[in-house]
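Of the protein chains in this complex, one is absent; all others appear in place.
Then we have subunit A:
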Amino acid sequence: MSTLRYALGVGVFGLLIWQALVWITGVPHFILPSPWRVTQAAWDNRMLIAENAVVTATEVGLGLLIGTILGAVTAIQLAASQRMHRLVMPLLVFTQAVPVFALAPILTLWFGYGIASKVTMAVLIIYFPVTSAYYDGLTQVPRDILDMARTMDSTKWQVMRRIRIPHALPSLGTGLKLAAVYAPIGAVIGEWVGASKGLGYLMLLANGRAKTDLMFASLITLALMTIALYAAVSKASSAFSRA
């Protein structure tokens, strides 16, 4: 509760600074609209923003789900096999060296202007953090526990299922928290490159028509969505880490 109060306090303080900046500098509203003007734009365009927010939220949700499943399965495979780790890990690091932003036009070319290219962007951007964090957790089970499991005549996959996977859940939670923040970035980049729906598309559209207040309203909606997603993932991570 105190965290929420603190966050609200910071938000209100930020708004005051923003409003003061607008008053003091007298900057035109198409350069920097006041918070009040942005609020008005948000209310006037609430249906438009909501419609596009649903699209972006769907892309982010699907990207998060698919990226998490792929990342977790990859991490388990890497942790289970040293050979797999030696072969795949350098490839994974290499894929991270390629800027995901640069891939967006290619993905749009391959998967079209619809939701698929944005989901793929979100998956690509969260795949490595999820894989890396979960892999670390899977390989950091104390040696004594693994030794004990070995004296209990268990197989590699029984140890994986009963010990390594649950032991690494807090690490997966850390990866998911990063993913919750990164996934919207992937989806919005995809929308910037080529889309007919979504908050990223709406931002570009508003910017092109000098509707800076609408652009800010879309941006703030995206930020609030990301914060809500992060909070939900944090809560879920804590719950299954305690379970």
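Simple rule for what comes next: a residue touches a chain if its C-beta (ideal position, glycine included) is under 8 Å from a C-beta of that chain, and two chains touch if they have at least 3 such contacts; residues count from 1.
Throughout what follows, contacts and distances are computed from a predicted model.
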Tell me the UniProt name of the left-out chain, picking from "Tripartite tricarboxylate transporter TctB family protein", "Chromosome partitioning protein", "ATP synthase subunit c" or "Putative hydroxymethylpyrimidine transport system ATP-binding protein". "Putative hydroxymethylpyrimidine transport system ATP-binding protein"
Option from A:Ala50, A:Leu87, A:Ile106 or A:Met148 whose C-beta touches the chain left out: A:Met148
The one residue from A:Leu15, A:Leu70, A:Ile163 or A:Leu205 touching the chain left out of view is A:Ile163
Note that subunit A touches the chain not displayed via residues 142, 144-145, 147-154, 158-159, 162-163, 166-167, 169, 243
